[in-house]
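Before I ask anything, here is the structure I am working with.
Excluded from the complex is one protein chain; the other protein chains are retained at their positions.
Let's turn to subunit A:
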Amino acid sequence: MQFMLLFSRQGKLRLQKWYVPLSDKERKKISRDLVQTILARKPKMCSFLEWRDLKIVYKRYASLYFCCAVEDQDNELITLEIIHRYVELLDKYFGSVCELDIIFNFEKAYFILDEFLLGGEAQETSKKNVLKAIEQADLLQEVYELVL
């Protein structure tokens, strides 16, 4: 996977994760182009599109669009389920996740993503194991805070 973007129906970027080196300018241009392209698509359309030399896989959950760019040989359907598993992880962690959770706890959204995907590839697909890792980290924080 080359990058993942989360954005709202209004086109506001909520999370961006880049797995290939790109300049800040390029990132902004790509995000702008893609957000525009995807928001212009109608609800029943297919979840995949060719974009430059990449395959874009996206899905809308409530007010948020999740969008991944994968390479030519990558599997579209399994990428769609990568998105779904990430949504499940967020949902489990926040408890019925909504856009606001991701806005106010953006750092957590990044941490969860890092446990799930690393370098653009699935690191751990078990929901339990990912959440366990995050909870352990949370626990670590609380312990340290108690010590203080």
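In this text, contacts are C-beta pairs under 8 Å (C-beta built on N, C-alpha and C of every residue); 3 or more make two chains touch, one makes a residue touch a chain; residues count from 1.
Going forward, contacts and distances are computed from a predicted model.
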{"item": "Chain excluded from display, named as in UniProt, from \"Ubiquitin-like-conjugating enzyme ATG10\", \"N-acetylgalactosaminide beta-1,3-galactosyltransferase\", \"Ribosome biogenesis protein NSA2 homolog\" or \"AP-2 complex subunit alpha\"", "value": "\"AP-2 complex subunit alpha\""}
{"item": "Subunit A, residues in touch with the chain not shown (by the definition above)", "value": "13, 15-16, 19, 21, 28, 41-42, 44-50, 52-53, 72-73, 75-78, 80-82, 84-85, 93-98, 100-101, 103-108, 110-111, 114, 118-129, 133, 136-138, 140-142, 144-145"}
